[in-house]
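The complex appears here minus one protein chain, its other protein chains still in place.
Going in written order, the chains are labelled A and B, and every chain counts its residues from 1.
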Amino acid sequence: MYVAVKGGEVAIRNAHRLLDDRRRGDRSVPALTLEQITGQLALAVDRVMAEGSLYDPELAAMAIRQARGDLIEAIFLLRAYRTTLPRLGPSRPLDTGRMRIERRISATYKDLPGGQLLGPTFDYTHRLIDPAMAGAEPIEAPERRPCHPDSNWPRVTDLLGDEDLIEPDGEGAEEPGDLTRDPVSFPTDRAVRLQALARGDEGFLLALGYSTQRGYGRTHPFVGEIRIGFVVVEVDIPELGFSICIGEIRVTECQMVSQFTGNGSESPRFTRGYGLVFGQSERKAMAMSLVERALRAEEFDEERLAPAQDEEFVLEHCDNVAATGFVEHLKLPHYVDFQAELELLRRLRREQEERSRAAQAAGADETREVAE
Amino acid sequence: MPALPGTTAVEGGLPDPVQDAQVIFRGVMNAFARPGTIADLGRPLGAPAPLIPAAAAFLAALADLETPIWLEDCSEAAASWLTFQTGAPFAKEPEAARFAVCSAEAELSRWQRFPVGTAAYPDRSATLLLPVRSWSGGHPLTLIGPGIETSRLIAPAGLPEGFLGAMAANAALFPCGLDLLLVCGMEIMALPRTTRVREA
Partner (left out) sequence: MKAFSGTDDTSDARRGLMGALALASGKLLAERYATIEAEVPPAIAVRGPEVGLVMLRGRTGGSGAPFNLGEASVTRATVKLESGEVGHALVLGRDTRKARIAAHLDALWQRPEWRDRIDRDVVEPVRADRAETARAMAEETEATRVDFFTVVRGED
């Protein structure tokens, strides 16, 4: 039997009205502005853009405000928004080699050409909550130091590549697969994996990256280079017949240098994992590059035993919008499903009782027979 | 090879893109729901020749970046117009087409090269736009299949040689196959892959 249930409209309407109220909170406190969110909660905005897979700081700020700071809810909002817009075309691939650098560090070379620039980092802070954060004390302007306008930032992987000590950047199709257009089928390729990881959940990738360090798919990683900064976006305009720059975006790139490969015929050399993420998202870019490398196990004839090496496991579970949808749907009405389960359970119990009564009766008969 | 567009390419598009595209979509949907009936797509756009007005309206509403168009007969002006109005790329080979605009003298042997979808994704197939001279005066044909209560009689004039054979071969591919839209002026008639076409 199927029973349709109606009702709850008033409750839902009032719940949403209550949500509006609780979101706004104390009316004597000024409402958050989008400038405050993009300016002062910039890394939350970056995370929402990266996992929402839509670069638009203002929209991400609106989503964060609407979601009361629940970032996965905000990511969901951004994903929903993007489905309402037409896609006008692909960009030319971003050239991270020509980034306007905001931070650039290497754990493999102390004196790499171009140098190490810390940028606005949490590293080397003491992780003590600063009482100043409770107030609005004036903040000093940053220190400035003159620099050469056309500084050159060679990539660490190119330095190793010049000596053929590391695998090249990786070849593949000029027209990459797109998981937002075609369902993913396994085995997939590196381009689709990178797309899935770039929009994957930071927490999930962090845990998986960590697991590779602890031995579940070990890759002996070193941070060859992390760079954060702005890259220009260029798009081919068919009606013009040439490409134009349409603006600039901030990205974080991580080049993870990993253990050797090679065999009798091929000289041993480093392999690598790659991370590229919207905004300033260093932890995510690092985790992404660890997992990206682990997922290439088959390519290097490595044993595939760990979760981080299993592309079906990683790709099918790294999307937090898909995950939250399936987990959270469990709270929605399952009254009929559950009635069916309950009915089944009751029948099983009834049958078990009948069997045990019958067994008891038979046992009593036997006892009688033996007695006789 | 489309030249850089002058004003002709940027003009004559849908005056109100959202509303107009929805009206055209609805017309096309109804046509496919009732094969063999004639649907009117409204006021013609300012598309250059040799684009048939109904084909131009269909493409302006439905073609985009992800639907390569294959043109059997093309002018530079028509190509520039489609590029600006739809953003759709041109398929170099019939195999890559999602929409194919056939010429009045359509080469039916080419139809075997259009994508017909796969068993898992029968939707990954091409929709063909085939011009006819008029909706009457041709060989009478009987249509049967979904969307037709019993049977429906049509007699479009100007169908290419070997049309019935091509339609029979297409029907045999079901659930794969091509979907056909006959176009004449601003009017269309759908012959989806589910419709069987016979001599009346």
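Basically, contacts are C-beta pairs under 8 Å (C-beta built on N, C-alpha and C of every residue); 3 or more make two chains touch, one makes a residue touch a chain.
As the structure is a computational prediction, the values presented were derived from the model and not from experiment.
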*Chains on display which the left-out chain touches in the complete complex*: A, B
*Contact with the hidden chain (one of A:His16, A:Arg100 or A:His334)*: A:Arg100
_Touch criterion as defined above, residue of A:Cys245, A:Leu305 or A:Ala358 at the omitted chain_ = A:Cys245
*Using the definition of touch stated at the top, determine which of A:Glu174, A:Glu266 or A:Glu303 touches the missing chain.*
A:Glu174
*Against the chain that's been left off, what residues of subunit B make contact? List them.*
1-2, 4-7, 10-11, 13, 17, 84, 90
*Taking the full complex into account, what residues of subunit A touch the chain not shown?*
49-50, 53-56, 58-59, 82, 85-97, 100-103, 110-111, 115-119, 142-147, 149, 151, 155, 157, 168-180, 190-192, 194-195, 198-199, 232-233, 235-249, 251, 253, 255, 272, 274, 276, 278
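In this section, only the chains that are shown with their structure count from here on.
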*So, what's the distance in Å between the C-alpha centres of subunit B and subunit A?*
42
_Under the definition above, what is the set of subunit B residues touching subunit A in their complex?_
4-5, 9-10, 64-66, 80, 83-84, 87
*asked:* List the residues on subunit A that touch subunit B in their complex, please.
replied: 86-89, 181, 238-241
